[in-house]
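Note sheet for the following structure.
As you look at this complex, bear in mind that one protein chain is not there, while each of the others sits in place.
In this document, chain identifiers A, B and C correspond to the written order of the chains, with residue numbering beginning at 1 in each.
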Amino acid sequence: MAQYFLEQARVADFVAHLLASNTVYAPHRKGSRSYAFAKADDPAAVVLDYPRTLSSVKKFFLPPREVLLNFDLTLDAASVPPVEPGNAVFLGVHSYDLAAVRRLDFNFTTGNPERNYLARRDGARFIGVSYVPDKFHFAGSVGIDPYDMTGCDMFLTKHADGWIVDIPTGEGSELAAGFKLEAHDEPKPPRAHFTQHVFVPQARLGKVMEASYDHPVWNETADACLGCGTCNLVCPTCYCFNVQENVDIACTSGQRERSWDGCMLRGFTEVAGGEFFREKVAARQRHRVYRKFKYISDVTGQPWCVGCGRCTASCTAKISIVEIVNRLIRDSERDESILT
Amino acid sequence: MAKPRVAIFDFTGCEGCELSQLNFEDQLLDILAQVDIVEWREAMDDKADEYDIAFVEGALSTPDCIKRIHDIRRRTKVLVALGACAVDGGVNAIKNLHPIEEVRATVYGQDQYLFPTLPALPLSAVVKVDYNVRGCPMTQAEFLRVFTSLVMGKQFEEPDLAVCVECKLNENECVYERGMICLGPVTRAGCNSHCTNFGQYCIGCRGLVSEPNLKGMNEVLTSHGLAVDEAWKRLQLYNAYRLQGVRA
Amino acid sequence: MEQQIQQFGAGPRELYLPEMAVITEVRRLTELETLYTVELPGGRDLGHKPGQFVEVSLYGIGEAPFSISSSPTRRGSFELGIRRVGMLTDVLAGYAPGRKIGIRGPFGNGIDVSKFTGKDVLIIAGGIGLVPMRSLINYVLDRRDEFGRLIICYGSRSDSELLFPDELAAWEKDPRTEYHVTVDRGTEAWTGRTGVITTLLPGLALDLPNTVACICGPPVMYRFVVMALRGRGLPDQNVYMSLERRMKCGVGKCGHCQINNTYVCQDGPVYNLPDIAKLREAL
Partner (left out) sequence: MSRDLGLENLDINVKHLTRVEGHGNIVVDMKNGVLHKAQLDIVEAPRYFEALLKGRSFHEAAIITSRICGICSLGHQLTSLKATEQALGLAVTEQTVLLRKLLIHGATLQSNVLHAYFLAAPDFLKVGSVIPLVATHPDVVLRALRMKKLANDIGDAVGGRAVHPITCVPGGFTHVPTADTLRLLRKKMVEQMVPDWLATVETMKALAGAIPVFERPTEYISLRSDGDYALYDGDICSTDTGRVPDSEYRRMTNEFIVPHSSSKHCKVSRSSYMVGALARWNNNHDKLCPEALQAAAALGLKPGCTNPYLNTVAQVVEAGHCALDAVAIIDQLLEMGPRYEKPNQEPTQFGTGIGSTEVPRGILYHEYTYDRQARIVKANCIIPTGQNLANIDDDMKKLVPEVVATKSKEEITSWLEMLVRAYDPCISCSVHMLDVEFME
């Protein structure tokens, strides 16, 4: 496949080129040292070289809050608000976030396909970028290379002087059309190494998890865990939601709204009669980790964690999912070695 | 259906919650259209004998307060605690941490016996409270949710999540990243993480979640450079009453 | 699954929009439970299987799942037996015939009755668990010849909380139905058996391999009933049970009803015991 080159000095021009005929979402600075995807309007404000964003691009397909129904209480009638098709270019997406989008696609198309998600997902084009793993990334361990361009219409690989450009799809060529890119035939610079690793592949992990249901790590983690749900909410593959009714002040109309929810939250499994099905924080921690490495993975063969490191980076209690998993691996291997 | 008769009362507090009620400029007329306000000392002269809903602001801190709150409970069908002082005792309750005689002597010296006082109590310590509108000042959106629930005759389900949840929905940069400490992880959501949306740390005004991991929180605070007693003081700012007898 | 999913856009059906239906009859069963007869527009059939549920919406109040209590063999309308426990059910308790409610569904797998054909059917229902089981009971009664014995074991906290007294009396009289009932604590008027539901099982004469059991009741009941049935030698694959979890969507998206790796609203609420025996969060 042909490769091109985009000098660092022309990145803003390239963003401007994209903006001329597309809606573009891209990473921007947020707060004192964070980044977030936002609608681009000033090409100079777009940041391509960043460690990770607060939320992933998930928020565009499954918004943090979304009206499912508008209802009229005087007529006892409800209607579905229109969902605008996405039709946007997502610039600067890391490979693990795109892998997460594919996992969400699976969740929202299997069983009952969901119109809201699929409509927003419609017309999305992705321009990936490579990244240098920091102390939280471990995507390599779940099989997602920083240079992986699956699902991308264009891919930018970091180079000392700019970006090496791949254009794997026709959509990508359309995006590039009219913007002059020099051909480039040198090999890509070698990948930077990950500093975080899960020690075994998913195939073995299923077994490890199987053996770890009653492992002490769940209780130990629960001592420090605040049950705040942050780890769920920042995760690009978490998709659970809560549904709430809002009634306007005149009590004549309102909305049924859904918002992101998380299995670490105490009320998540509460049912009538005040019974909780996963009341203990330890059980919730196990559920969270099993959701990432066992339950859906047993069916699909894929880890449902994409190694972005967000849950660990964002946890105020400094609980690391990698450490939890590696501890399970170590202990299950030790148990096996005792047995054999 | 007759309009619900509403009364509004205040005890020990800053009256910021009542002011926040007046600050519903856009909705005030809608609110007035749905209820009859029959008593509200801060805004009107009228008095009434019975009400369907009483909104009560402030903590209880004198023997007279206790008498009045019993009286209000007898006259009302539903009692709503308005704001941190009424719900949890609010900042008033910090004084409970010091021996009461010492506090009075500090403030009034030899004249202390002119002014009777009790430890600051939330309303629920003395009477049954049906619903809480938390926050300092009360969270306006929660007031509207409680209000519409009451008008529609449904129960109001209090959120039992950490402020972190809303903070993440709003995609804020965590204030710990800015070198500040924050009580969001153990504080009850419902304010749409108002403070952290504005770059300030959560001071915990909405009270603790139902089962806070205080030991864990204390560790988080100390690991971010606060001394243990300082960390505990931050937790007590709005939770002095609830944490009575709990040690750091 | 790593294949690209190409088809996006506005293809799929509306998952979250309820259809407005009318309550045509309200029958107070006990102080807490009420039976609602509900009719879809034009008297259209719901098209459900026994064991399935619907999501009931009251706008401005909320939405909650309820099992369908009537048998699909009874046409034109369906029934919901609902206990007052909270926000939505409190408001619903004040509803009279003529009020509209939103319905989504039927959802869930329901009971595959074809697996029961020709077999003895043992129903074990605790408390409000009788509501969903009633759908199966009436199905069997309406197609009586397709099944073997019909054995109903019903347990309730007290005789004042027994649901569907007319129907209970009818089952008791029906020679082709074996009806057993027990209450935890009877009032003075109670002359029947007292004790928890498991005390009914040892006395039953069962044609073991030819019997299928169906269980529904409060969460604590399951473990003990399963133990008792195993004690009687009933193979696990002959045991079915209906589970209940919190649900926000009913269509396998919101995550609330997940038990280990299974979604109650998709793979359940009716499970064959071997499928969940290993799930630690299930029983």
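Rule of thumb we're sticking to: a residue touches a chain if its C-beta (ideal position, glycine included) is under 8 Å from a C-beta of that chain, and two chains touch if they have at least 3 such contacts.
Being a predicted model, the structure only gives us computed values, none of them experimental.
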Exercise for the section: Could you list, sorted by label, every displayed chain in contact with the chain left out? Expected result: B
Practice task
Taking the full complex into account, find the residue in B:Leu28, B:Val228 or B:Val246 that is in contact with the omitted chain.
Solution key: B:Leu28
Practice task
Could you please point out the chain B residues that touch the chain left off the display?
Solution key: 11-20, 22-23, 25-26, 28-29, 32, 37, 40-46, 61-62, 64-65, 90-92, 94-95, 98, 103-104, 106-109, 111, 114-115, 117, 136-137, 194-195, 197-200, 203, 230, 233-234, 237
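Note that in this section only the chains that are shown with their structure count from here on.
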Practice task
Measure off the straight-line distance from the CA centroid of chain B to the CA centroid of chain C, and report it in whole Å.
Solution key: 43
Exercise for the section: Mind checking the centre-to-centre distance between chain A and chain C? Centres are C-alpha means, answer in whole Å. Expected result: 38
Practice task
Name the residues of chain A that each touch 2 or more other chains.
Solution key: 247, 251
Problem - Multi-chain contact residues (two or more partners), chain C - result: 60-61, 86
Fill in the blank from the handout: The answer for chain C against chain B in the complex is residues 60-61, 86-87, 90-91, 94
Practice task
Write out the stretch or stretches of chain B touching chain A in their complex.
Solution key: 27, 30-31, 33-34, 144-145, 147-149, 151-152, 160-162, 164-165, 168-174, 176-178, 182, 184-186, 199, 209-213, 215-217, 219-220, 223
Fill in the blank from the handout: In the complex, the residues of chain C that touch chain A are 1-2, 4-5, 7-18, 20, 57, 59-63, 83, 85-86, 100, 102, 218-219, 244-246, 248-249, 251-256, 258-261, 266, 280-281
